[in-house]
Each structure stands twice: as structure tokens, then as C-alpha cells.
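One structure, as C-alpha cells, below. Some questions next.
Presenting chain A:
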Amino acid sequence: MSLATLIAGVVQVAGGVLGAPAIVGLIQHLKARLQGRRGPPVLQPYRELRRLWGKSGVAPEPHTLIYTLAPAVAVASTALVLLLLPIGGHAPDWGLGNDALVLVGLLALARFAMTLAAWDTAGAFGLMGAARDLMFSVFVEGLLLLVLVLLALPLHSTDLLSVSHAATLPEVWARPAHWAAALAFCLVIVAETGRQPVDNPDTHLELTMVHEGPLLEYAGRELAYLQWSAAARHWIMLVLACELLIPHPGPFVAQLAVLGGGVLALSVALAVCETVQAKMRVLRVPLLLGSGAALCLLGLASWFAGGGG
Partner candidate 1 sequence: MTGAVTWGLVVSSLAVIVVRRRSLAIALVAAQSLGLGLYALTQESHTSTALAVTGTVLIAKALVLPALLLLTVRRARKERLIATELPALARLAIAVAAALAIEQLIPRFGLNGAGVEHAAVGVLALGILTAVVRRAVLFQALGFLIAENGIYLAGLSLPGGLPVFIELGLVFDLVVIVSVAAAFAAKIHEQLGSGDSSLLEALRD
Partner candidate 2 sequence: MGTPGALVLAGVLAIAAGALSAGLSRSPRAGLMAQSVGMVLLALAGVWVLASGHAVGAGFRSDVRPAFGLDGLSGFFLLVIAVVGAPATLFARDALEADWQGRSLAVATGAFLLALVGFVCARDVSTFLGFWELMTLVPAAAILLARQDREARHGVFVYLAITHIGGSGVWVAMLVLAQHGALGGHPLGGGLAAFVACASLVGFSTKAGLMPLHSWLPRAHPLAPAHISALMSGVMIKLALYGLVRVLFQWLAPPGLWVGITLMAVGALSCVGGVLYALMQHELKRLLAFHSIENVGIVALGLGASLVFRDIGQPMWSAIAFAAALLHALNHALFKGLLFLGAGAFSKAVGGLELDRLGGLLRRMPWTGATFALGAMAIAGLPPLNGFASEWLTLQSLLHLGVASHLGVALAGALATAALAGTAALAVYCFVKVIGLVLLGLPRRSECAEASEVPVGMRASMVFLAGSCVALGVLPGLLVPTLAALGPGRVRLHEGAGLNVPGTGSLPTLALALALVLLVSALVRLARSRRAAPAPTWTCGQPPATGLAWTSAGFTKPLRLVLEALLRPQREVRVISSLGVVESVTYQAEVPHLFDTLLYGPVSRGALRAAGIARSVQSGSLRAYLIYLLALLGLLLALARTGVLG
């Protein structure tokens, strides 16, 4: 194990577990500033987590083992995804491989656990959000797989390490396919992290919630798990965007710098996007994602028009 992979491993774990809430805090702070408020400090999510960690949980009346297991499953699968991410083009061999489709599958497991928990307590509020979340996931997964097809074009592989290596090749950036994938992936980021215009993360009204829905029934440490898991999704999506869809220089240190700067820049971009856009009607979100899919197909056609290979 070289020094690069060691550092990559440390960043994977530490960045994901400890650094993820900072991203959420940064976005909230920036949004507030842009809206003319003072807003919560950047480290506020850490205080939230510490507060929740100290509280006891709830055992609602009609509940089964699924209520207890769901937050743990969501956190476990998100944590395993952290170990699949390439950092600066390197990743230690944790024995879990580095496959993009395994990543998608684990995120699906987390979503499954959360939406199932919404059924368990016989309360109706969580289900509204769960139904919308699952409906979005149908289109988001299709779009995400199309983006992965485009990303796999240069080196014919879905291994995340290969794909991030492909992002360092200048000839890849001369073709429109990768740019199309980058634009489509921006839509995926917005949908997966639950930011406007797809979803409003600050609301807790049942009529407008999507991702926040199933969280209503939880308290204490389990709620801390779920809030961390939402923050970790931000980290995962932004790291993927930086590693796979931003032109990279070759050396490891430069790549780390690009990663750090990229995550910061994308957080700022997310905050600006949320401030500028209003929330879309739920039924119009699939149209937006469909336009992303059309863009991907155009990119695919352009790859072959430009000579393939």
C-alpha cells in the first residue's frame, strides 16, 4: 500500500464520516447569507448531531423490527459506499471492489430501508414523502445509468478507478460525450441530495416533503444516523462529480487539491442554485430528468459520430 492509497483511505473515511456534515452546514449558511439572513454557523450540523446523540429514541406503538433496523441499514449501506469512492484516482483495497453499479445498488438499499420504515408506524405523513421519493428514484436511476454508460465509453469499464483515470486524459475532454455526462450528472446531484428545484430540505410539511418524510417518526440516535446519512449523500455525490466529471491533472497531490476545491465550489453552486430556483411541481420533475436522458443519448451518438473507440 503506497502513501497515496493510504492518504486516499484516510480521506475516504474521515471525509465521509466527519466532513460530510460540514458540507450541509456550508450550504445552509451560504443560502442564508444569499437570502439576506445571518443564518446558522457552518458547524451547526455537528452540534445537532451531538444533541441528538444524547437523547433517547422512541418506540412508537405499532412497530416491528423494521423500525429499529431501517436507520442502521441506511447508515451501513451509505458507509459502505464511502469505501467505494476513488479519492484523487486512488483507493485502498477494502475488499469491496470499486464498482459503480454496486454503489447504485447500495444507495437503493438505503432508500428501500427508509421508505419501508415509513410504512411501519401506521402514520400517514411519512408515506407521502416516501411515495414521491420512490417515484423520483425510478427516473433518477435511469438517468444515472445513462451517465455511467457515457463515463464507461473511454476505457470500457465501470470500475470507478478506471473512470477517474479516464478523466485525466485530455482527449476525453475534447469530445462532447463527457460534457453531456457532466451536465446530466448535475441533475442527478440535485435529485439525489434532495435540493431545490427537486425537493426542499428545509420543509417538514407533509404536503411538500420528499426525502424528509420518513424521518418524522425518529428521534435520538436514530435521527442522528439519518441526518448523517443525508449529509453523507452530499459528500458522495460531490466527490463523484469531482473525481469523474471535472478535468484532472495527473499527479496525486494536484488531484487532491482539485477534489477539495471542487467540493467547495460545488457546494457553493448548490447553495446558489437553491436560492435562485423555486421548487418544481413534483409531476414535472420526471420531465427535467428526461431532458437529461435525451442529452446523454445525444452525447452517446456524438461519441460514435466523432469516431468511436
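The candidates were selected such that all candidates are chains of the complex that A comes from, given by their letters.
In this text, a residue touches a chain if its C-beta (ideal position, glycine included) is under 8 Å from a C-beta of that chain, and two chains touch if they have at least 3 such contacts; residues count from 1.
Everything quoted here is computed from the prediction, not taken from an experiment.
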item	value
For chain A, as assembled in this complex, the candidate in touch from 1 or 2	2
Residues of chain A that touch candidate 2 when the two form their complex	56-62, 64, 66, 68-69, 71-73, 75-77, 79-80, 84, 95-102, 104-106, 108-109, 111-112, 115-116, 118-125, 127, 130-132, 134-135, 137-146, 148-149, 152-153, 156-161, 216-217, 220-222, 225, 282-283, 286, 293, 296-297, 300-301, 304-305, 308-309
